[in-house]
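Every protein chain except one is present and positioned as in the full complex.
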Amino acid sequence: VTAPITLLTDFGTADGYVGEMKGVIATLAPSSPIIDVTHDIPPQAIDSARLAVARYWRRYPEGTVHLAVVDPGVGASRQALAVESDGRFLVGPDNGVLSPALLIPGARAVSLPIPPGAAPTFHGRDVFAPAAAALATGSALDDLGPPVEDPVILRTPRPRHLGDGGTEGEVVAIDRFGNAITNLPGLTDGSIMVGGMNLPMAATYSEVERLQPVALVGSSGLIEIAVRDGSAADELKLAVGSRIVFNPTRQE
Amino acid sequence: VTAPITLLTDFGTADGYVGEMKGVIATLAPSSPIIDVTHDIPPQAIDSARLAVARYWRRYPEGTVHLAVVDPGVGASRQALAVESDGRFLVGPDNGVLSPALLIPGARAVSLPIPPGAAPTFHGRDVFAPAAAALATGSALDDLGPPVEDPVILRTPRPRHLGDGGTEGEVVAIDRFGNAITNLPGLTDGSIMVGGMNLPMAATYSEVERLQPVALVGSSGLIEIAVRDGSAADELKLAVGSRIVFNPTRQE
Partner (left out) sequence: VTAPITLLTDFGTADGYVGEMKGVIATLAPSSPIIDVTHDIPPQAIDSARLAVARYWRRYPEGTVHLAVVDPGVGASRQALAVESDGRFLVGPDNGVLSPALLIPGARAVSLPIPPGAAPTFHGRDVFAPAAAALATGSALDDLGPPVEDPVILRTPRPRHLGDGGTEGEVVAIDRFGNAITNLPGLTDGSIMVGGMNLPMAATYSEVERLQPVALVGSSGLIEIAVRDGSAADELKLAVGSRIVFNPTRQE
């Protein structure tokens, strides 16, 4: 089996753009399985794409090529990147979407040339899909372009230690279920202050009654605020950027 | 070719959870084609998932593994199942989503152990995807866990025979086109009473004029109410649970 190529875009599927990209890949890397991650990133939402990439890119076997194209600056001066990190490859615009892989020690990036015939509005088809196919079929990273020393790297905001032992964080994403994912790692026992409420940490949703709020450690190791069988975002009026505070259990 | 693995979830795709599950499968069963059925089941809609599974699970070749994860009880006491039925395998929570396969004579179910490191909120990634990969790569059902004798089974409500020869049923699903799928098998000639109207049975939509209602036998053998080039749900104010009556043609 050849290396799979995964796809993440904000293109939706109905217009046929994704169909075009897949055709380029099917032509240039016919043995590579094409795996859709998503085409439903909100239009131009670089940060949503970055957080999704962070979740999945290292779950795939070595050699996998991840294409991630959310690209409001297409056709302008931003570079087009190919990245090798921890044995996987990634291609996408130099706007931060590939940050999770670039932050790993040993990550390397190269700048993809834009061929003369490339559509200035669709590098996904004319630059990134061919680069993904080249990497999946055995091209070395350095064959694709010159090194880039300072790619754009976006980081999730860090939590802030408060004087009283607490830690202030924020909501960094709302998922489809209305769960609010925060930037607080869920390492110690304690409770969460959010919107004037104090929520004990639980192991899973079912420790509270239906429609009650709960804080727990989510599947990526970060604290999440949820409402059982409901939407925390709606019920607690949480959005990306909402502040929360973690207070560790006091050792009496 | 190795056995394919199909995926049905209520996760949407934008958050990257499906991308994580596919990464686990691509790592553990790299030769298995991954086939998306849907990730658009409404959040926590077990019954919608069950009805979709009923449609497709036996259309695939023997050996296929169907992963179906709509799992409001994740992390609580509900069991995690793997099922073998009619030569196919299914994995998912013990909440009724796998009922269509469990109802077949000879179906067998086992309980999947939850590994210590599994995220309590994401068994799709940490329990069901590994089990699907194991089955697709040749593990026997009984190697995965101990037998389950009484899995949760949900059934579509049965129609009720009326004294006058008619049969009362109900709408069990509304599809994307607004067609109302009922629980009435479409075996005999007759007509449908719905919302005070009497609709003759037709063979296909085009037997009526545009925007006119029609009753016909749908692609799963059940009676459907449709509006040609329109939405029966909207035009006739039908929803899941709406009552309908089938009256057979009288033999004069």
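The letters A and B name the chains in turn, as written, and every chain counts its residues from 1.
As a working rule, contacts are C-beta pairs under 8 Å (C-beta built on N, C-alpha and C of every residue); 3 or more make two chains touch, one makes a residue touch a chain.
Since the structure is predicted, the reported quantities are computational estimates derived from the model, not experimental observations.
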| item | value |
| --- | --- |
| Residue in contact with the excluded chain [from A:Gly73, A:Gly145 or A:Gly195] | A:Gly73 |
| Chain B, residues in touch with the chain not shown (by the definition above) | 1, 4, 6, 8, 33, 35-42, 48, 51-56, 58-61, 64, 173, 175-177, 203-206, 216-219, 224, 229 |
| On chain A, residues whose C-beta touches the chain left out of the figure | 10-20, 22-24, 26-27, 30-31, 33-34, 36, 43-44, 72-77, 119-122, 125-126 |
